[in-house]
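See structure below.
As you look at this complex, bear in mind that one protein chain is not there, while each of the others sits in place.
The first chain written gets the first letter, and so on, giving A, B and C; residue counts start at 1 in each chain.
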């Protein structure tokens, strides 16, 4: 059994990790930390876990965490980078769901997050936890930087086009929309039912922190710098991301075959039959990315639509997928659940 | 492996059975019928099942169904009663999720459903599939009548009070509220987003078909006829039922202990600690009934609040629970999933 | 033109007052205060008011408020009682939408609100602003205590039964449900979309602050003390309250006629034809209370269902209605808007 710990378990990626790990055959959850809720039973905060988790939140303790085989950070940015180096030194493997180790360029990180990076020397040891692109590296990694929710959808959607070199690189558009859980379990007026339900809006239009992460990934896929316009929107639903991607074709290509071939062996990327469109509810609660590729009116603009559950394939499920790879387990272990529909 | 069939798999109880059975270790799904969708792949209608179910809908065929060990009816009323007798004669076990075999009194059935019962002689062979009350009978049953969603919540909520004989029997009130999936996957204007979202209403106030079923069950619990006022409401959510029950106490009793004792050994009934209230989301997707008992202001009216997922403990999960009992499996087999929160 | 001021305009009753008053022919809005948002344009916070309101929030200033003909308090409890006495002394009329002057008994107020009342000597000068019961007193009042949202629905629903003395007084039940705007524009985790959408729960079961206010009103209607069990619920919608009321009849009575007669001349209480049920959406944005009375199965329990918009007839619309009465205007002035459906 893999002994696992979670740092910062009071947010939505935390409770989702708990949901997934509590039914994972090969994992024993040892510790879950929270300064704010230390001493409180986990299932008192998250009643869905009653009967599935006997733990209480505890103060973070290096020794306890270092004794784990793997520690997940389900924290806001700026937490992991301050304690991960010590865990790595102790030989513990770390999967960080926050933004701290996603960007390869510490200066770029500082620019978008408004502070210096605490351990720039560690960044190069981090593997970007997108298995569809870095599976081999993840297998040997001690530190995995789990991708953000928008970046997962946008990168998986553009990947076949960029790898095949069939689109312009300077005019990519990602119009993405997320459920409100993507904003986290923070008390903010903007995310109240009375503000965000029965409403729809764009946000972060002038610049969103996921932009550099996405461009970094897309550029790696293309082998050349790309320029992306990324506009996120807030949808009045709880879970789910749909990214609607636009690119200008530079050559003729059988798009449906291109996508089917590219993802033929991926357990968690599902290319829909031609004519179908993905819906976020079809992946609710499941570690699955569903996508479709369309060429409206046979013109030069290709449209890719990508659905994922932002808390599963966009966060905690993907983290478990990386853990499975890191520990040599079946990649789908603990991730076989069927999406909840309706 | 238990060979299972489903009759009428295009509704919400059907897709929920598929979700649960497709990950049940001891079940092999053999056939799923639908006249309207015969020939269509199941995962084309329900994309959450892509990768989990290779079946296509087929026309109902007695021989194929009779070869199953168990057949689930996920149909509207008036279907099962016309073909179940032949299946029983063939030795097949049947779990009917519809209303056809729930009422013991065929005349009462006719009064509420507006037509004659097709096989009144079969009614007495049906066991009412509420394990918390009829577990032993279910174990030996060939035909189980799975309770309705409202009746499950209301009966489980009142059960300890009635068994303990501590409330008036002629003034019970059940104020219940259901998500829209309780209305089924029918094309009705009333259940459109534009009609039922951001809205709340009572319906069926003058009389709802679940009333006689509930009164039959409560009377059996009390050992005497009860009179219930039952008012269902429609909540703008997809899944979930919350029943808020009111009864007048006739004696002093430690209500919290009464409930905890009564349900001590039940795997799927969770009595919350004093002071907590159940939320429907805490059981979303799980075969769980969560309840709380409160005595406001220390007065004579006791309030019981009961949450369940109408499609799981209120329908398909409860059906699988009965199947597990009928076939001697662990009662929780295939039903260990954690509720999806948020 | 009536010169009006609003104290505390950053909550939902505040913006709703602004919506109603900005199109009211006889009102000139002079000032709207907020310590937190002083200096910010109102339409920057509430973009629906762009083009309809040129004011900015300002620090509360006694002189400016005292120059108004009427001042509305759209504040949490514990604000009005500290500054209203000075306004009254200056001759200004006050309509308080908070709880400060609703209870006639200062000791009871202290018990439920956990502090001493700041001006108990003023309480008896306050008129309870429920026009259907206290229209004459409102006309002559200098200080009106606008009823809470639940109390309006519950009192209007029970009023005909109590006035006619046809129900038991010790076993009344009010099962009420509110949209999330009833919880105010406060940053609380519990009211986030990810927590309160697609969910339903009871709260305050053991005791809610609106209970003493409702019992005070019902007792006045009955001319005798009543005992009410009041259980509020949270519905995943923005606006609207539906109260489902239960009472035990003590005599035969034509309920439909009783209600139609009682409310025959009321402009804002609409008794539905027999067989119809009120929906909250049918009063969305309108100063209207719609209700229905039903006697299920012809038994002794009568069910009354009452819908209102908690921010209009349950708060700001009712406040404007009182203002119209106080200033001798047509009672419907500025309140003729049609509910927004769908």
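Everything below uses one rule, namely that a residue touches a chain if its C-beta (ideal position, glycine included) is under 8 Å from a C-beta of that chain, and two chains touch if they have at least 3 such contacts.
Predicted model only: the values in this text are computed from it and were never measured.
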Handout entry: Listed residues A:78, A:142, A:256 or A:277, member touching the removed chain
Key = A:277
Handout entry: Option from C:58, C:171, C:216 or C:282 whose C-beta touches the chain left out
Key = C:282
Fill in the blank from the handout: Of C:139, C:253 or C:339, the residue that touches the missing chain is C:339
Problem - Residues in chain B touching the chain absent from view - result: 12, 179-181, 183, 185-189, 191-198, 236-238
Problem - Touch residues of chain A, complete complex, unshown partner - result: 171, 173, 175, 177, 179, 194-195, 197-203, 205-207, 211, 227, 229-231, 233, 235-240, 242, 244, 246, 248, 275, 277-281, 284, 292, 294, 296-297, 299-301, 303, 305, 307, 342
Practice task
Pick out the residues on chain C that sit against the missing chain.
Solution key: 12, 15, 19, 22-23, 46-52, 181, 185, 197-198, 238-239, 270, 272, 276, 278-279, 281-286, 288, 290, 311, 336-342
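The rule we apply is simple: only the chains that are shown with their structure count from here on.
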Handout entry: Distance between the centres, which are taken as Cα means, of chain B and chain A, whole angstrom
Key = 36
Handout entry: Gap in Å, rounded to a whole number, between the CA centres of chain C and chain B
Key = 39
Exercise for the section: Please list all residues of chain A that touch 2 or more other chains. Expected result: 12, 181, 185, 197-198, 238
